[in-house]
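Left out: one protein chain. Kept in place: all the others.
In order of appearance the chains are A and B, and numbering begins at 1 in each one.
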Amino acid sequence: MAVAGTASQLTARSRRGVFGFGWNRLWLLVVPMTLFFIVFFVLPVLSMFALSLDKPAAGTVAAKGDFALTNFIRFFSQPLYYESIFRTVAISIASSVIAAVLGYPLAYLIAKTEHPGRNTFLMILVLASMQLDGVIRLYGLMVLLGDNGLINGSLIRWHVIGSPLPLMYNVFGVIVGDVQITLPFMVLSLIGVIRSIHPSLEEAARSLGASPGQTFRRVILPLSMPGILAGMLLVFALASSSYVVAALMGGWKVWVLPVHIFQQVSNGGHWQFGAAIATILFVVNISAIFVYQAVAARTSGGRI
Amino acid sequence: MSDAARLSWPIKIGAAMALIVLLLPVVIVVLAGLNAGDYLTFPPQGLSLRWVIAFIQSETFFDAYLFSLELAAITMVISTIIGTMASVYLARTRFGGAKAMRGLFMSPIVLPGIVLGIALYVFYVSTDIGLARTFTGLLIGHVLVTCPFVIATVTASLVGFDPSLEEAARSLGAGPLQAFRLVTLKIISPAVSAGSIFAFIISFGQFDLSLYLGAQNLTGLPYAMYISLRYKFEPTAAAAGIFAIVLVVLSMVLSSRLINLRKLVARA
Partner (left out) sequence: MDDRSKAKLNRRTILKGAVAAAASTSVFNINHAWSKDVLWDGKPFDAGGAQLHMAEWGGFWEESVRKYLLPDFEKDFNCKIAWDSSFPWFPKFAAGGPKNPPFALANWNLADMHKTARAGDYFLPLDDVLPNIPNAANLWDFAKVTGLGITWAYGRYTFGYRTDLIDAPIKTFKDFWRPSLVGKRATYVTVNELQMTFFLTACAVYGKDQYDTKAGYEAMKQLAPVKTSDFTGNMQALLERGEIQACVQWDGEMWAMEDRGVKTAQYIWEEQKPLLTQTRTISKYADPVQKKLAFALMDRTLDPKVFSKFAELFYLRPTCKNMDVTPKMTAKGITNTADSIKGFWIPDYQKYLDHSDEIEETVNGIFAG
C-alpha cells in the first residue's frame, strides 16, 4: 500500500516536472546502460539463438543462416538430452525450496539483530562464505560427502553403516552443492524485506492476542513473501545454470543442461548444438520468471 | 541482548542450521589451507602457514588473485555508476517501456553465465571487433552480470523514497543537481554501496564466464583454482581461499566502521 502511494505521488509530481534533473533530460541517465546492453547483451544473445538454428558443423562458430531444426530435433529425440530439462528444473526447484527454508531463519535473525557489532559479525559470516570461491567450497563439500569422506568415513568406522551412503556423485550431491552456493544470495535478498516489515505490525498482532507462532504465520511470513519468491527465483536461476556444481558434485554423471552445453561446445566444438541447448536453458529460465510473476501476483493479491 | 532474546527457538535452530551449511565447507577449506602436509587433505596433518606462503609466492595464484581484485574493482566502479544512473531513471520515469527495460537489465541474472560467455565469445569472434580474449572483453561480461545486482538494490531503495524531500531542498534554493546530490544520493547511498559490494563479490567469484572469455594472463582466481585443482590437489588453492575470506572480512569491517561513523555524525 505504501509502495502504491509513493508511486502515484511520483507520477503526480513528475507531471509537474519539478524534481531532480529536468524531465526532458532524465533519459540521458539510462543511455549508457541501454547502449551497453543492446550491443553486448541483446546482439550476442540473438546471434547465439541464430546459431542454434544452423545446421551442425563441428568447429564452425560463425552463423551461416542455413535454417534447420536439426539441433532441436536431435535434442528432443534423445532421452539423454530432453530428460535433462526435467532434471535441471527439479534440482533447481528443490534447491530454491531448501534454500528458502534454511535461509529464512538466518535472514530473520540477522534482520532482527540490532546490535551493530553482532550484526556485522553475522554479515561477515554470510559474506565470507560467499566470498570463498565456489570451486574450493565444493572441494570442502566433497571432503565431507564423499564415499570415503568425513560423514561416510566416520559412520563406517563406527559400524553404523556397512557401505557408504550415496551422498554425492548423484542428484542429491548436486542439490547440496547448489544450496550451499546459493544460500547467501537467498539470505541477503531476504534480510532487506524482513527489515522493511514494520515492527508495529508484529506488536499489533500480538496485542490482539495472537501467539508468536500465529503472528509469524499470519503476519510476518505473508509480508516476507515477495522477498522469499525473489530469492527463490534467484536461487533457481543460479542453480539451473551452474556447470561447476553439477560437474564436481555430480561427478560428471548428473546430466543437467549446463553440463551438456559445456561438453558439446568445449569438448566437441558443436557450437550449433550447444547453442540450441543454451537456448533451451534460456527458455527454461524465462519460464521460471513467468511462473514467479504469476505466483507473486497471486500472493500479493491475496494479501491486499 | 534484548533483540536476540525476542526470537523464538525455531528461528534460532533454523539459523544455526543455515550457518552450519554455510560455514562447514569454509572451515574445512581453511583448515586444509593451513595443512602442514604435502597434499590437500582433510583432516590436516598439523597446522602451518607453508601453503599460505606458497600462495603468496605462487606466480599463478597470486597473479590470479591480484587480477581478480583488479577486475572486480573496475567492474564494480563501472556497474555502480551506470547501474545507479539507470536505476534513478527507472524509478522516476513515466515512460511505459521502463518495466521492459528493467526486465532487460535484470535478465543477465537468469541467463546462465555459461550461455552468456558463449554468446559474447561468438559475438566477439564473428564481428571481429578485437575483444575476444582481451581484458575489455572479459570486463564487459563481468559488467553485464553485476549490473542487475546494482539495479536491484538501488531501485529497491528508490521505491520507498519520498520525492518531496528533494523538492524541499529545491525550494530552499538548491539547484536540481545539487538537490539530487544532497538529498537523493545521500539517501540511496547505503543501497549504492550495498550494490557495489554485491558487484564486487559477484565479479570476484565469477567462474562460468571465464570458461570462454578468459585467456592466458586473463585468469581470475576462481578459474585458476579450478584449472589447478584439475591438475593437482594442492593446499595452495585452499590458502588462496583464505585470502579471499580475509578480503571480505576486511572490507566488511571497514565499511561497517564507515557506516557507524556516518551514524555517529548523523546523531551529532
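Quick note on the criterion: a residue touches a chain if its C-beta (ideal position, glycine included) is under 8 Å from a C-beta of that chain, and two chains touch if they have at least 3 such contacts.
Values in this document were obtained by computation on a predicted structure and should not be read as measured data.
K.L.:
With respect to the chain omitted from the figure, which of A:33, A:247 or A:284 is a touching residue?
P.N.:
A:247
K.L.:
Can you tell me which of B:122, B:169 or B:188 touches the chain that was removed from the display?
P.N.:
The one listed residue touching the chain not shown is B:122.
K.L.:
So which bits of chain B touch the chain we can't see?
P.N.:
38-41, 58-60, 121-122, 125, 128, 130, 132-133, 210-212, 214-217, 219, 223, 227-234
K.L.:
For chain A, which residues touch the unseen chain?
P.N.:
58-62, 78-80, 143, 146-149, 169, 247, 251-255, 263, 265-271
Convention: only the chains that are shown with their structure count from here on.
K.L.:
How many angstrom lie between the centres of chain A and chain B, each centre taken as the mean Cα position?
P.N.:
Measuring from centre to centre gives 15 Å for this pair.
K.L.:
Chain B touches which residues of chain A in the complex?
P.N.:
2-3, 6-7, 9-11, 13-15, 18-22, 26-27, 29-30, 32-34, 36-37, 40-45, 47-48, 51, 61-63, 101-106, 108-109, 112-116, 118, 120, 123-141, 143-144, 150, 179-180, 183-184, 187-188, 192, 196, 212-213, 216, 233-234, 237, 240-244, 258, 261-262, 265-266, 271, 274-275, 278, 281-282, 285-286, 288-289
K.L.:
Name, in rising order, each residue of chain B that touches chain A in their complex.
P.N.:
1, 3-4, 6-8, 10-15, 17-19, 21-29, 32, 40, 42, 82-83, 85-86, 88-95, 101, 104-105, 107-116, 118-120, 122-123, 125-126, 140, 143-144, 147, 153, 156, 159-164, 166-167, 170, 176-177, 179-180, 184, 197-198, 201, 204-205, 207-208, 211, 221-222, 225-226, 229, 233, 237-238, 240-241, 244-245, 247-249, 252-253, 256, 260
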